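The complex appears here without one of its protein chains, the remainder shown in place.
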Amino acid sequence: MIRLPLVLMFSALLFSAGVYGVLARRNAVMVLMAIELMLNAVNVNLVAFSSSLHQMSGQVFALFIIAVAAAEVGIGLAIVILLFRTRESINVDEVNLLKW
Amino acid sequence: MIDAPRVELWAILPVLMLFGGGLIALLASGFARRAAQAPFALFTLAALAAAAASALWLWNRETTTALEGMVSIDRLAVVATLALCGIGAFGAYLGFHYFERDDFRRNEFYALLLFALGGMALLVAAADLIVVFLAVEVLSLALYVMTALTFRRGPTEAAMKYFLLGAFASAFLLYGVAMSYGASATTSVQGLARALTGVGGSQPLALVGALLLVVGLGFKVSLVPFHMWTPDVYQGAPSPVTAFMSAATKVAVFVAMVRVLDVAFGSLAWDLAPAIAVLSAGSMILGSVLAIAQRDVKRMLAYSSVAQAGFILSSFVSPEREGIAAALFYLISYSAAVVGAFGVVMLISGGIREQTGFERFRGLGRRQPVLAALLSVFLLSLAGIPPTAGFVAKVLVFGAATSAGYWPLVLIGALASVAGAFFYLRVIALMAMQEPRGVDIADPSPLPRLVLAVPAVTVVVLGIVPGVIVPLLQEAGVLTW
Partner (left out) sequence: MLTEYLPIVAMAVLAVAFGVASLVVSRMFRPHRPNPVKLSPYECGNDPVRLPRGERFSVKFYVVAMLFIIFDIEIIFLFPWAVRFRQLGLFGLVEMAFFIGLVFVAYIYVWRAGGLDWATSVEAPADADLASDSPRDPMAAADEELAAAMHDAEVAGAR
């Protein structure tokens, strides 16, 4: 049995790694991956709580998050593709024009 | 055998109308990709009317929550849904005119609009954090796509930015949800409230969760530390989409915040109100100051909407019925003014290649007196100058904050209003006093002017006789739990 605080710390680290990735990366696809990392940290959190509370709704929530994350990735990829159509280039690994 | 849950679909009838309409519109746009868009616009208006009618039908329901406590049925949700349907109707018409003028067939616009509205109508009724999350995501995903809908470079970059920052913010929202679930062993908003008072679970965990929840929702309404996306997205998005999202998103998310803050934080209002006051003051100051420096009307209105979010939030320091009614009145008057303002900007900017710099508005009073007059009414209301609804809204909101003892916040708000009056009036002066330059690219058609007169009349009527809706809003200011 893995103890709950350890899992929560792991998920907090994962989440922080995701936050770092979002702030440090300039490539849109990389930022998208970092956001996925954050969402999966949340999933780890929910499942850990769900198992320690002996209650299912956390796992159900995790399923919803996975599905919504997939929809988000779909829209993210669509916008990346659109961005590259407007730049008349088909190479997606050149997205570097984000300035914030 | 697992017992089937009670499926009380009547409780979310307005949401079902919107989503059902959206699905039909989506299928139709798949089969009729290059067809004329007038039937789509009419169908959208019909779906909005059906949703509004079914929301009205819920007004006198006795039940409190439905669908296993997932959604609440109360007058707050009804009023917010009606406001959303109204905004959606203007959004649909403005979008129709925008795409029709350039003969740009993008019939998915109507499906996306209905999906976004469905998410918003669900959000205003959400009583469970799962529903809050799903509703926020549905409305956001639809709005990301709507932002990029013209397939041009500026809108696409705006959509990219909106999407990445929005997904970043919803990750924070989710982390907050996970924390509050861990604290209270349930995902309901009420469970979070119980955990926050220390009754059913870990209080510090619940507090972290609640604050992260406010971060996630604060992003969607562009409160100040989370407003970075607003100017770029409002400027980059097509004007009808900006009009729709600036009004409808604020209505939906602020009502959700009313619910979360009122229920979850009601018991420790004394603890959380200072944090809300700081967010509110920051938004009012920074939004007004940064708006002064802008040279583009859409960008200026974006910063002004940041400031307006701060004004609305300032009523949240008093978790009383007056506070909620004031916030609702502010939301309605703000929505009417901002939909109208972006609508006029859309007509002036000359087609899909929008030109919204200040020079377009120079001397508009000579060339386009009707448009200039309409825009002036909307800007006066946003500035909060007496014969308009914006003035009444500010009085109500500041009254609520004063009664809760937050007079420094009211002082900051008053100063921010003065600074705000400067940049709104500067545009009016630009239109009235200066000589026009360059060619006139404004849209000459009469029907959009007539349609935009509706929010203008609303703004003026609510400014002169606010009594027509205030008692209604006070009735809606009671949450049923």
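The chains carry the letters A and B, assigned in the order they are written, with residues numbered from 1 in each.
As a convention for this text, contacts are C-beta pairs under 8 Å (C-beta built on N, C-alpha and C of every residue); 3 or more make two chains touch, one makes a residue touch a chain.
Computed from a predicted model, the values in this text were never measured in an experiment.
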Which of A:Arg3, A:Arg26 or A:Arg85 contacts the chain that the document leaves out: A:Arg85
In chain A, positions touching the absent partner: 63, 66-67, 70-71, 73-74, 77-78, 80-81, 84-94, 97
Contacts of chain B with the absent chain, listed as residue ranges: 1-2, 4, 23, 26-27, 29-31, 33, 103-105, 150-154, 353
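Here is the rule we use: only the chains that are shown with their structure count from here on.
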Contact footprint of chain A on chain B as seen in their complex: 130, 133-134, 137, 141, 144-145, 148, 151-153, 156-157, 159-161, 163-165, 167-168, 171, 174-175, 177-179, 181-182, 185-187, 228
For the chain A and chain B complex, residues of the former touching the latter: 8, 15, 18, 22, 28, 31-32, 35, 38-39, 41-42, 45-46, 49, 53, 55, 57-58, 60-61, 64-65, 68, 71-72, 75-76, 78-80, 82-83, 85-87, 95, 97-98, 100
